[in-house]
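One protein chain is absent from this view; the other protein chains keep their places.
Read from first to last, the chains carry the letters A, B and C; within each, the first residue is number 1.
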Amino acid sequence: MTSVRPAPAPAAAAETLTARYDAVRLATEQLCTPLVTEDYVVSSMPDVSPTKWHLAHTSWFFETFILSPHLDTYRTPNPRYAFLFNSYYVQAGERHCRAQRGLITRPTVQEVYAYRAHVDTHMRELLARIDGDPDHPATALAELGLHHEQQHQELLVTDIKHVLWTNPMRPAYRHDLHVAAAATPQGWTTLEGGVQWVGYDGHDFHFDNEKPAHRTFVQPTAIANRLITNAEYAAFIADGGYRRPELWLSRGWGMVQESRWTAPLYWERIAGEWQEFTLGGLAPIGEHAPVTHVSYFEADAYARWAGMRLPTEFEWELLARSSCHDRPLSGRFVEAAHFHPGSDASPGVQQLFGDAWQWTQSAYTAYPGYRAASDALGEYNGKWMSDQWVLRGASCATPTSHARLTYRNFFPSDARWQFTAIRLAQDVE
Amino acid sequence: MTSVRPAPAPAAAAETLTARYDAVRLATEQLCTPLVTEDYVVSSMPDVSPTKWHLAHTSWFFETFILSPHLDTYRTPNPRYAFLFNSYYVQAGERHCRAQRGLITRPTVQEVYAYRAHVDTHMRELLARIDGDPDHPATALAELGLHHEQQHQELLVTDIKHVLWTNPMRPAYRHDLHVAAAATPQGWTTLEGGVQWVGYDGHDFHFDNEKPAHRTFVQPTAIANRLITNAEYAAFIADGGYRRPELWLSRGWGMVQESRWTAPLYWERIAGEWQEFTLGGLAPIGEHAPVTHVSYFEADAYARWAGMRLPTEFEWELLARSSCHDRPLSGRFVEAAHFHPGSDASPGVQQLFGDAWQWTQSAYTAYPGYRAASDALGEYNGKWMSDQWVLRGASCATPTSHARLTYRNFFPSDARWQFTAIRLAQDVE
Amino acid sequence: MTSVRPAPAPAAAAETLTARYDAVRLATEQLCTPLVTEDYVVSSMPDVSPTKWHLAHTSWFFETFILSPHLDTYRTPNPRYAFLFNSYYVQAGERHCRAQRGLITRPTVQEVYAYRAHVDTHMRELLARIDGDPDHPATALAELGLHHEQQHQELLVTDIKHVLWTNPMRPAYRHDLHVAAAATPQGWTTLEGGVQWVGYDGHDFHFDNEKPAHRTFVQPTAIANRLITNAEYAAFIADGGYRRPELWLSRGWGMVQESRWTAPLYWERIAGEWQEFTLGGLAPIGEHAPVTHVSYFEADAYARWAGMRLPTEFEWELLARSSCHDRPLSGRFVEAAHFHPGSDASPGVQQLFGDAWQWTQSAYTAYPGYRAASDALGEYNGKWMSDQWVLRGASCATPTSHARLTYRNFFPSDARWQFTAIRLAQDVE
Partner (left out) sequence: MTSVRPAPAPAAAAETLTARYDAVRLATEQLCTPLVTEDYVVSSMPDVSPTKWHLAHTSWFFETFILSPHLDTYRTPNPRYAFLFNSYYVQAGERHCRAQRGLITRPTVQEVYAYRAHVDTHMRELLARIDGDPDHPATALAELGLHHEQQHQELLVTDIKHVLWTNPMRPAYRHDLHVAAAATPQGWTTLEGGVQWVGYDGHDFHFDNEKPAHRTFVQPTAIANRLITNAEYAAFIADGGYRRPELWLSRGWGMVQESRWTAPLYWERIAGEWQEFTLGGLAPIGEHAPVTHVSYFEADAYARWAGMRLPTEFEWELLARSSCHDRPLSGRFVEAAHFHPGSDASPGVQQLFGDAWQWTQSAYTAYPGYRAASDALGEYNGKWMSDQWVLRGASCATPTSHARLTYRNFFPSDARWQFTAIRLAQDVE
C-alpha cells in the first residue's frame, strides 16, 4: 500500500532537535500538497479549523511561547497574528472567535507560508544556539511545540476530510490511497485482575495528563484482538441498531433522533449499498476494514448490542503493554502509515496503533496526583477534563513518532469527525 | 430547628410493606401542603417538572410496572395518563414531550389526587395479597416504586423552589424554616492508600448502579471533615473567582460567560450584601451554612482556587465508612431532617448526609461487572452513564430512609438547582 | 345557535360610562366561567398570555393610566403588579419578560380577581365623580381602557383555545357551542374605481391608526360576497396546495417546510377525515363554515391557487360601506354572537363582521397624516407598523360593540392562532 505520510521522524535520541524541527514542519506542509488555495480557507463545522489556520496557529505557538520570550531579536511579521491565531490559551491574550475562523480571507495562504518561513528561520537560529542544552527552557518548549504541531497534522487531515465531504461534489483529497485489509477472526486476550501500574513513567516526551504513573486495580477481562469491522457494524445497522432505543445511552438516543443518525458519519446508502467517503473519495465500504467515524454513543450501543462492553483505558493500556513488552514503545506500533485504516492483518493483537483511535469507557479525568503546569501551557490538557472520554491508540492520521502507549486522547460523546473505532471487551468470571 | 419533613419511615425490617407504602405516599402529599393550586402547574426550566406531574408520574409508575401486570382487576382511570405521565421509559410506550409538561392544565390537581387515591386503593389491595412474600415479583417492584417516589419527593422540593424563585415576587415555600449553624474549623481525615472494597454488598434495597461491590486502589488522601461554607465561598467570589479563567475548566468558563454566572444559583447581591433565596424566601446568606446550588464547574473552580481538589466517589465512601463503622448504614446518617442545610455542627466528620449532595471528581460510569436489568426498569440508571458526575451523601431534601452510604446520585457539570455542595480533598505525599 | 357571549353592551350614547364599564368588566369574567384554576396559569406559546395575566393586565391598564394619575386616594394593592402586568408600554416602566408570563404562579387566580375588584371599586368611584364630563381626561382614557379590555377578551378566548389544544387530551372550552352553517354560492360585488374617502371620520371611539380619513385611488375590483369555506380549502389541500412552492411567497414556503404545515392550525387528519379542534373540542370540519386559523401565507397561497388575490384594506372597507350604507356602523354588523364561525347565511354580502378576521394585501402602515399620541398610549398602535398585515372585519370572538367599519387589526404573515379567514378579490378589466 502506498504510504502517504512523510518518512517518519527519526527517534529523538538519534538526531538533533533542529533536524526534528525541520522534519516535523516539513511534514505539515507536505500534507497540504494536494490542496488548492480555496481548500485552505473554510471551516465546514464548528470543530473544523481551516487548513490555513492550522498552518498559522502552529507557527504562532512557536512564536508566542519560544521566540518572543527566548530570542530577543525576534519580531513578529504582524502583531495582529497573535490575535488571529491563538486557539484557546486564555493566558496568552485575547483570541479571535473560533466560530469566525473560516471567514478570514487574509492573510492569504501565501502570506501564511511566509509567516511559517519567518518563524522557521528564527527557530533554527534559536535552536542552533541552544541545541544540546537540555536545561535551556526553550528545549522542552520546542519539544512540546513539535508534538503540538503533530497533533495539528492529524487535525488538519481530519478537518480537510470534512471540508471536502461537505462539498456535494465529494472531491477526493488524494487518489493514490488504497486499502488491502484481510479478514481475521476475532480473538481475545485475557488480562488477569489485580493491582497494576499504569501511566507514563519514563523520561522522554509525554503530556502532563499521562502522569503520574500509579497503581490501579483491574478486574479480570477479555479484550478483543482487533477492531470491529465495517461488515460487523453493517450487521448492527441491519439489525435495527439505530432504531432501538434500548441499545443506547439516553443522550445518545437523543442524538440519533435529533441529528437523524443512521450510520457512521461518512457512510451513504447508494443503490442499496453502503458507501463511505474516504480521503480518496466515495468508495464501497471495505468489509474487513475497521469501522471508523463512530461516536462514543455508537461504540457503546454497538457493544451493548453485541452483549459486551468497551474496555477501560487501563485495560487497553495493559493489553498494549502485554502485546509489546519486548519492544520499545515508540516508532514500532505504527507500522503502516496510511490514511485509510484497515491494513494491519498480522496475527495476535492488532490495530493498536495506526488504524484508528479507540473509545474507552473511561471518562477523561485527572490521574491521582495530577498537577497541571502553572503557565499558559498548563491549559494544554487539564482544562478539558469534563464531559469527554479517553481514546487510546493512534489513528492512520497520527504521525508515527507521535503515538505512545500511555497517550490519552479525548473527545466528547458525540464526536465523529476523527478516525474513531471500536474494540470490545468482556468481563471474565 | 424545626423539622419540616414528615416523621421518618420506620426501618424496613420492622414494619410491613403496606405501612411503608402508606408512609411514603403520605409524605409526598404532605410536601404539597404549602402550595396553592397554581404552583402545581408550571415548569420554570427544562429540568423542572410541575408538582402535579410528580404526583401523577409516581402513581403511573406503580400503575404501569405493578398494578397492570400483577393485579388483573386493575383499570386505569384514564388511558391517556400513560402517555402524559411516563417520564423516559422508552420501553413503557410513547411519552409526552418533556418540554410541554408545564403546559398541561388538565387533569386538574384535584383529578391527580384522585388518580393517586385510585392507585393507592389498588396497591393496598395487591400488597395485602402478597405482603410477606418476598419472592412475589411485585414485592421488589413495590420497594423500587417507593424509592422512586422518594427520589421524586426530593425533586418536588427542589423543583418548587425553582418555580417560586422564578417569580419576581420571590414567595416563600414555608415560613417556619430556620437555620442555626455554628462555626466549626476545617479538619481533615486521612485515608490510607491501598486496595479497598467499595460498592453495595448487602441484601436490602439498593440501585443496580451501586453494584457489584468490588475492589479499587485508593491513593493516600486527606479529606475534609465538613463542607465549604457560604462565607468561604464568598471569599472566592471576592477574590475574582468568577473572573479568572485559569481557575475553570474550559466548558465551565464557557458557562460563566454565556450564562453570566457571578455566584451560586440563588444568590443575589442586594445593597452590597449577599442574599440567598431559600425555601423560606430571601434571606442573608448564613455564614456557617454550607454553600449550596453550585455546579460541578463551580465546585471544581473553588477547589482549584483553594489549591486542592474534589474527592473521588470512593474516597468519599471510605471517609463515610470510616466515620460510622460501628453504626448501621441506614437511618442514622441523616440526623437532622430539614430543608435548609447547615445545622450539623457535631465534632468529627460532619455533613455527610442530610445537608447537601457532594460533587466528586468521579464521572458517572458503570462499576466493573455492572449489569442493567433487562426490562423497562433497566432504564433506571444505566442509560444515564455519560456526561454526568457522581454526587455522594444526601441533601436536606432527601428523605431520611432514602439515604445510603453507597448511593450514587448523578448530575451534569452545569446542574445547579439541586442542593449541591463542596467537600475538599488533597493528596497526601 | 347558542349565544355564548354575554348580552351585548348597549350603545354608547344610550347609557352611562359607569354602566358600560360594569358591562365590559363583567363580560371578561364571564368568559372565564368554564375554566378551572389550572387553565389560568400557562402560556402555551410565545404569542399566548395566561388567562390570569389578561385579567390582571387589563386592570393594571386602568390603574396605571387612570387611577394613579386621576384619583389621588388610590393605592395599589401591590406595587409589584406594575412590573408583572405591564405588557409593552416602555414609557410606563420596567416590564416582566413576556417569555416568563406563564411561569408565575402568584398572585393566585383568587388574588387577581381581588385585584380586579379593587380596581373596579375605585374606577366606579372615579367615574361617579366625572361621569357626564366628556372633557375630563379620564373619560377618554376610560373609553380607551374599555376597548383595550375588549381586545383582551378576544385574545383571552383565542389564547385559551390554544392552551387547551396543546393538551393531548384536547379538552373543550364549552360543550354548548354548535354551528348551523348553510351552503351559499359564491357571489361578487363590483367596486367602481376612482378616488374614494376611507378611514374614520366620526366622533365616537376609534383608534388613532384609523385616522385621518383621507382620499385614496381604488381600481375597479370584484370582491367576494362570502368567505372561503372549509370544503373549498380542503380542495386546495387535496390539490397539493402545501406541496407546490410556486403557490407560495418565498417566506411562506419556508414556513411550510420549517414548521411542517399541511393544513390550518387546528386541523388534524384522523382516519382519513379532516377534524378541527374547536372551542367545543375536536369535531369534523364544517363544510360550509369559513376556514379559519390560516396565516397570511396560506390565504395568499390559496388565492393564487384560485387565480385570484386578496383584497386591499380599502377595497374591503368600500365593500362594507356599500353593503350597509343605510345602517349605523356599530352594533349591527355583528349579528351572530358565537365562538364558532359559520352561521351567517343571509343573502348578499356576508360574513363581514362576527365570523373571522379577513386578511388583506395591505401592509400595516400609517395613513397619510397619521399622528401617534405623545404619551404612553402613543405606543398603542404606531409602534407596530412594520412587518404586519391589516385584517378587517371582526371575528366570532370579537365583542359586538368593539367591531367597527374602519377598524384595522394587524398580525404578522405567519400568525394563525386568531380566527383569521380568506375573502377573495379579483381585478375587473
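Note that in this section contacts are C-beta pairs under 8 Å (C-beta built on N, C-alpha and C of every residue); 3 or more make two chains touch, one makes a residue touch a chain.
The shown structure was predicted, so the numbers you read here are calculated from the model rather than taken from an experiment.
**Student:** Among the chains included here, which ones are touched by the excluded chain in the whole complex?
**Tutor:** Result for the missing chain's touching partners among shown chains: A, C.
**Student:** Of the listed residues C:15, C:204 or C:387, which contacts the missing chain in the full complex?
**Tutor:** C:387
**Student:** For the chain that got dropped from the picture, name the residues of subunit A it touches.
**Tutor:** For subunit A, the residues touching the absent chain are 36-44, 52, 80, 83-84, 96, 100, 102-109, 163-164, 166-169, 171.
**Student:** Name, in rising order, the residues on subunit C that touch the hidden chain in the full complex.
**Tutor:** For subunit C, the residues touching the absent chain are 88, 90-91, 195, 214-217, 219, 245-246, 248-253, 296-297, 300, 309, 361-363, 365-366, 368-369, 378-379, 383-387, 412-413, 427.
Everything below uses one rule, namely that only the chains that are shown with their structure count from here on.
**Student:** Express in whole angstrom the distance between the two chain centres, defined as the mean CA positions of subunit B and subunit C.
**Tutor:** 48
**Student:** Indicate the residues of subunit C shared as contacts by at least two other chains.
**Tutor:** Expected reply: no residues.
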